[in-house]
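Below: one structure in structure tokens.
Of the protein chains in this complex, all but one are displayed in their positions.
Then we have subunit A:
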Amino acid sequence: MPPKDYFAEKEKCKKFLQEFYTEDESGKKVFKYGAQLVSLAHREQVALHLDLDDVAEEDPELVESICENTKRYVGLFADAVHELLPEYRQKEVVAKDSLDVYIEHRLMMEERSRDPSDMRDRRNQYPAELMRRFELYFRPPSTAKPRVLRDVRAESIGQLVTVRGIVTRATEVKPMMAVATYTCDQCGAETYQPIQSPSFMPLIMCPSQECVTNKSGGRLYLQTRGSKFVKFQELRIQEHSDQVPVGHIPRSMTIYARGENTRVAQPGDHVAVCGVFLPLLRTGFRQAVQGLLSDTYLEAHCITLLNKTEDDELGAQELSEEELRQITEENFYEKLAGSIAPEIYGHEDVKKALLLLLVGGVQQAPKGMKIRGNINICLMGDPGVAKSQLLCYIDRLAPRSQYTTGRGSSGVGLTAAVMRDPLTGEMTLEGGALVLADLGVCCIDEFDKMADADRTAIHEVMEQQTISIAKAGIMTSLNARCSILAAANPAYGRYNPRKSVEQNIQLPAALLSRFDLLWLIQDRPDPDADLRLAQHITYVHQHCRQPPTHFTPIDMKLMRRYIALCQRRQPVVPESLANYITAAYVEMRKEARVNKDTTFTSARTLLSILRLSTALARLRLVDTVEKEDVNEAMRLMEMSKDSLQADKSSSTRTQRPADVIFSLVRELASEGVAGRGRGGAGGVVRLADAEQRCVSRGFTPAQFQAALDEYEELNVWQINQARTRITFV
């Protein structure tokens, strides 16, 4: 390959800077860099960020060379800018600091000494670095994917790379000498020494013509005011934990940030850094000793702060058509729910509820009143029904979550504590688990083991989604917009069928009503279920993996991204459904009065239904709630209630679904009679109404159809030809 003509390359750079433009809406040309050059010339801007995407539009080849040999091109572009700047100066520049004055002075000196007879010594010429007050950085092309730290190898040396990581260390910002200026004590001439490496050997003897010819032995003295310093900060970043292969230690990398890139990141920040990967030049003794080794660093060009959620959103954008299709295929709802803790067998409805908890309902804030969208769930159950495992799984699946156990946490640990800073003596607030889980999930295991006083501390969180603090002179309210997933054992360790439900749960109604769903997972013998359970376990032991199911569980990362995608939807309940939901609610209240319901049916129940149905709509990635969603939400409510009461029904005569459906339809018919007041014509029910009623009580349409046929055969009712009406005989 012939050596590159860097002069020509520089001309290319110049041309780009001068001629690059974009068109705004009105079709006017906007010279992006030209405008910046003007403000650079007037000392109104320090950093010039060159977007490599723009360069790619003009000259894709140039971008390639820039990425391969970045350091050289920084120099070329800087030279180009330096040469262009005087053309862009439109008015007299006011000197901002002493260095500006120096530069001006030096320029004048140069002007004056433009005498062909008095050629200045080359070494006494002003180095370009000294006269420049701007900084030039590249912004990586959008096509360049951020790399994992461990993929930055020896081949990448000298190239422009983008990496991501967490800042583990940041030094203070220190001035770093860029050009050292010396004056001679004999002839007074100034000498300049550009400095590239972290250390340098100071010049001692004056190299000027005068001193050399006179052999006067002029000594040089370092002149601090005349030297140029840049801000310098050293960072250390470490790989994100998800980029580390299992069983490996995260890698780290040193980053040098200069000038405008300093003070951007602090330890603990997630950053994306684009920069040049360079070996560190060693000098002196160290070079001799460690001649074969070289330390490397990344010279930062562009440091962007990412926070973890943004990071996840980026992941969500990359959800390809293919992946979307994979998720949203038929019965994706079951599939998604089944992918939650696939190693735990059964509990489909619980898993569905947990899926909705992860997605969350829509939060409403009409006129300052806030109605939470987060769904709270309490899992109750006998020991050893994998409650903790479910919690653990959710904790791992949720992008942001906290896991605590009731026994180990006090009310203060959950909410917030006021601490006195040992150094300054100031009072500071330290968030507890609920605050840390803001916008996430807070899993509380062993909920029943918590002291009552501590448990009341989370009442506020569960409804208002804030934590108010009034202690030690601090009065504030912290956001705690988290969903609470609690797991508790029944009061006597195991569910006691001889005791009532209240006695078994032993949680105050104020708390219970704040949970949208309350599941009782009982360990009841059931030959079919037991066999399936046994098959599942033996399969795992036999083959060391999951039994083949009709679907493969969706990957955790994909789920996370899909859920993030769902959460961006804000579905609304259409006017047409309002009546339907109201009717259903009234129905539930009525029933609760009859049954002396233990799980207090209140206005909160209605809100729960709304939350669950909006979550369902979100899950389908649509913007309006449909009847199906409401039905499913009510079915879940019903099932959760069922799980609490199933024991009672089993003690009395078990009712076949068909019988229950029949009684429901009959009830509906008598209502219709009473409502319309049309005697005689009674006993006619619209089939769609009847189906709705039944579905909202947790029956499947198939069960409904079966019941219809059964009772028609018994000649209890008749169904018209079009199957739209049921007429009681």
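Please note the rule applied: contacts are C-beta pairs under 8 Å (C-beta built on N, C-alpha and C of every residue); 3 or more make two chains touch, one makes a residue touch a chain; residues count from 1.
Definition applied: contacts and distances are computed from a predicted model.
Trainee: The chain that is not shown, which UniProt protein name from "Importin subunit beta-1", "Mini-chromosome maintenance complex-binding protein", "NADH-ubiquinone oxidoreductase chain 4L" or "Phospholipid-transporting ATPase" does it carry?
Mentor: For the chain not displayed, UniProt's protein name is "Mini-chromosome maintenance complex-binding protein".
Trainee: With the missing chain put back, one of A:Asp530, A:Glu591, A:Glu628 or A:Asp709 would touch it. Which one?
Mentor: Of the listed residues, the one touching the omitted chain is A:Asp530.
Trainee: Identify the residue among A:Ala8, A:Val94 or A:Leu293 that touches the chain left out of the display.
Mentor: A:Leu293
Trainee: Would you indicate which residue among A:Gln90, A:Ser241, A:Asn579 or A:Gln721 is in contact with the undisplayed chain?
Mentor: A:Ser241
Trainee: Among A:Thr22, A:Thr476 or A:Thr538, which residue is in contact with the omitted chain in the full complex?
Mentor: A:Thr538
Trainee: In the whole complex, what residues of subunit A lie against the chain that is missing from view?
Mentor: Touching the missing chain: residues 153-154, 157, 166, 168-169, 197-199, 234, 236, 238, 241, 244-254, 267-268, 279-280, 282-287, 289-297, 342-343, 345, 384-386, 389, 392-393, 396, 408, 523-525, 527, 530-531, 533-535, 537-542, 544-546.
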